[in-house]
Each structure stands twice: as structure tokens, then as C-alpha cells.
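Removed: one protein chain of the complex. Kept in place: all other protein chains.
And now, subunit A:
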Amino acid sequence: MDFRAGDSWGMLACLCTVLWHLPAVPALNRTGDPGPGPSIQKTYDLTRYLEHQLRSLAGTYLNYLGPPFNEPDFNPPRLGAETLPRATVNLEVWRSLNDKLRLTQNYEAYSHLLCHLRGLNRQAAAAELRRSLAHFCTSVQGLLGSIAGVMAALGYPLPQPLPGTEPTWAPGPAHSDFLQKMDDFWLLKELQTWLWRSAKDFNRLKKKIQPPAAAVTLHLEAHGF
């Protein structure tokens, strides 16, 4: 690359601007307080744990539904399950999200998914499966609380559910039992994808909030300006 004097001045100006604004970053503007770092780490750990937990739960539950839902290469067209929040997102869109939006989407998604999970738990006939589902619901509830904690630590408000869009699980055969099974399948699949995405989200956030030591030094110096 060809750096000229003008470029250097520009870079210097940019650096100064960054340094000037550093104290304004809420995540960094906490002296003495450990900050949201530990809670982000915990949230990240929880998502990884839930991923592991879901792997075994999904195996059991899909066997309970029977073939073709428990077949490893079963990849049906997404019938029904419109109310489930989609975890898949365009990479560019995902990159363009800011922390607040990212966390908000996570929070909303798990709120919906938890609601559907509870419905799943209500329908399950096998006692052992019900216990596993209840345990998983508790874990997801914990994740939701954890995300809320991170958001509060970063100073973001919790998303308010729009009237009429509050997630509810309505029992009853709105459609056939086969589609219900398909919904269950998609619920578990979306959960899996969401947990994977959340792990990436929190990993990204973690790295962002816990900058390397040199940057912290810079930040402290910035206070002296």
C-alpha cells in the first residue's frame, strides 16, 4: 500500500478520534467494576452447554417422533412453523447488526423458543422425556435471564413485546398432527441454529468488550486527556 503523508495524518486523526471517544463506550466506562465481561463469558458458556444438552435431548425427542424425523439426513421443506423465529440470516446482515440489535434479537428469539418448548413439554407423554424437556426449559430460561443481564450491564433496554405479538403457545389442532410433529422438528432445529448463532454472537461481543491489555492501557491514558 502506498502511504503518503496525508494518509498518516488521517490515520493519526482517526486514532485521536477513537481515543477521544473511548471513554464514551459504555462497556469500557467502568472503572473498578469488572464490567459485563464475566457475564458475557457466562452467557457464552451457557450457550455452549445448552448446545451440548440439546444434542442429547433432540436425539431422544426425534426418536420419540419416529422416522423420518429422526433420520439424520431428513431435511424437509419448512412447512408450518411460521411463528418460530428464524436463526438463519444473511452474513452481511448479521455483520451489520450492532450489539444492541444482536442482543435484542437473541432475547426475542429465546423468549419465543422457550414458549414453544413449554408446549412441547406439555404434550410429551413419556415421563423421562418430560423431565429432560423441563430441565432444558429451565436452562433456556437461565439463558434468557443471562442475556437480559448482559443487556442491562451494557445499558440496553429489554425489548418490550408488541401488543398482540406476545408469544403464547396455543394447544389444539390448528393443523394436522403430522404438521405438529414437523413443528416440533423445526423447533429443535431452530433452537440448535440459534444456540450456534448465539455462541458466535457472544464470542464476538466478548472479544469486543475484553480488548487486549495494550488497548486497555490506551484507554486509561485516554482518561488523562
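Everything below uses one rule, namely that a residue touches a chain if its C-beta (ideal position, glycine included) is under 8 Å from a C-beta of that chain, and two chains touch if they have at least 3 such contacts; residues count from 1.
Basically, contacts and distances are computed from a predicted model.
**Q** What name does the UniProt record list for the absent chain among "Oncostatin-M-specific receptor subunit beta", "60S ribosomal protein L6", "Dynein light chain Tctex-type 1" or "NADH-ubiquinone oxidoreductase chain 4"?
**A** UniProt protein name of the non-displayed chain: "Oncostatin-M-specific receptor subunit beta".
**Q** Kindly state which of the options A:K42, A:K100, A:R118 or A:K181 is in contact with the chain not pictured.
**A** Here the residue in touch with the unshown chain is A:K181.
**Q** Could you tell which one of A:P38, A:P76 or A:G155 touches the chain left off the display?
**A** Reading the full complex, the residue touching the unseen chain is A:P76.
**Q** Since one chain has been left out of the picture, which residues of subunit A touch it in the full complex?
**A** Here the touching residues of subunit A are 64-69, 71, 76-77, 79, 123, 125, 173, 176-178, 181-182.
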